[in-house]
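The other protein chains are all here in position, but one chain of the complex has been omitted.
As written, the chain order gives the labels A and B, with residue 1 at the start of each chain.
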Amino acid sequence: MKGLTCLSAMLVGSLFISVPSFADPQSDSDDVRAFFQKRFSNITLEDYADGAYALNENARMQWEEIEEFPPYEDAVDEGMVLFETPFANGKSYATCFPNGGIGIKQNYPKYDTETQQVITVEYAINQCRTSNGEAALPYGQGELAYVSAYMASTSRENIINVVIPDDEGALAAYEAGKKMFYERKGQLNMACATCHISIAGGQLRAEITSPALGQTTHFPAFRFGWDDIGTLQKRYAGCNTQVRAKPFALQSEEYRNLEYFHTYMANGLPLNGPGSRK
Amino acid sequence: MTRNKLQLVLLLASSLTMLTACLDTDLTSGSTASNEHEHALDINTLIEQAEQARAEAGRLGFEWSVTGPLLEVAHATYKAGNHEQATTLFQEVKLQSLLAIDQARYADENWQMLVPVID
Partner (left out) sequence: MKKLTRLITAILLFPLLLSNAYADSIAEGKEISFDRKKGNCLACHVMDDGELAGLVGPPLIMMKVRFPERAVLRAQIWDATERNPATSMPPYGKHRMLTEEEIDKVVDYLYTL
């Protein structure tokens, strides 16, 4: 009898231990959506592409006025010129991407099973340059952000479709990004999730914190604080600094994994970048 | 009368003590020649500990953004010969880094706490 009790105890124990350490990305995404649906029952999934502006009528009206004369238009134009200018070897960005680089941003970030890493659009842009004998561009802003903004503009309205292949490395990258999103960091001891899940939609000073869901749709974005167009990872670094955590290098493995998790969450939402944000 | 005088002195003295305490003045004196050698050894060990803790926090991806600039100030203060203040600064770097390391350990165990749970 005692042996049986022991055995069943061990069985129950092993049940707990055998819970897979890798969460299921699809069910993660479902949970986040269910959470937000409960909190903001009056907005649709597509509305999340508009960030905090979906939650506040006043802010939304101001934003729509700004979007009538988009502050990112020059950047997109410049990006197009850069995109179409051939490299010294005669090739161009178009030769590095599927469909000549047009209308494909919804498929990024991708996981490259060969090199076992997450590839973002910006990372791929620099890969394209270096493999064609050009110098890599600095990440975050400037020419690289303009090229990315142009590529985003050709992908507007396309539905985000980030794929996590059935590959141990891909799941590990997703899981690392997920951990990074939820762990508390910096002197302020705050996670991405603190502002963008726990208190999402809440008012910090005069600003409304945007929900995590849909944040990736409109980057690169023109932010008035930057007075320029910048990439999603530039914003990551800004968030880290705001909670007094030392930011990672742009396009580091850490940030690429984070972008993988962060964008997967937005699968099914339409791209609307480049966008403008306060 | 003498008793009154004493009371007055005591009263004024206690008020003064209170006042000085409230002023938050740093009353610690500089190191004397006799412990100069020992002090030099201490600060070198402290610098090493501060640098190591900071490197570990960085390796774990949990370094605070304020720690690096503080370390620079600490080194500059030390070079300028202000060892007393440099000690305080290096100690602060070490403490911040140890807290960041604790944060990393805590995160490993508890990061799922903020994941939304649907019931």
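In this text, a contact is a pair of C-beta atoms (placed from the backbone, for glycine too) under 8 Å apart; a residue touches a chain by one contact, two chains touch by 3 or more.
Here the structure is a predicted model, which means the values were calculated and not measured.
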Touch residues of subunit B, complete complex, unshown partner: 1, 4-5, 7-8, 11-12, 14-15, 18-19, 22, 24, 92, 95-96, 99, 110, 113-114
Interface residues of subunit A (partner: the chain not displayed): 187-190, 194-195, 198-199, 202-206, 209
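What we mean here is this: only the chains that are shown with their structure count from here on.
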Chain centre separation in whole Å, for subunit B relative to subunit A (CA means): 38
Subunit A-touching residues of subunit B, taken from the complex the two chains share: 58, 61-68, 96, 103, 106-107, 111-118
Contact set on subunit A toward subunit B in their complex: 28, 30-32, 34-35, 179, 182-187, 189, 191, 193-194, 197-198, 240-241, 244-248, 254
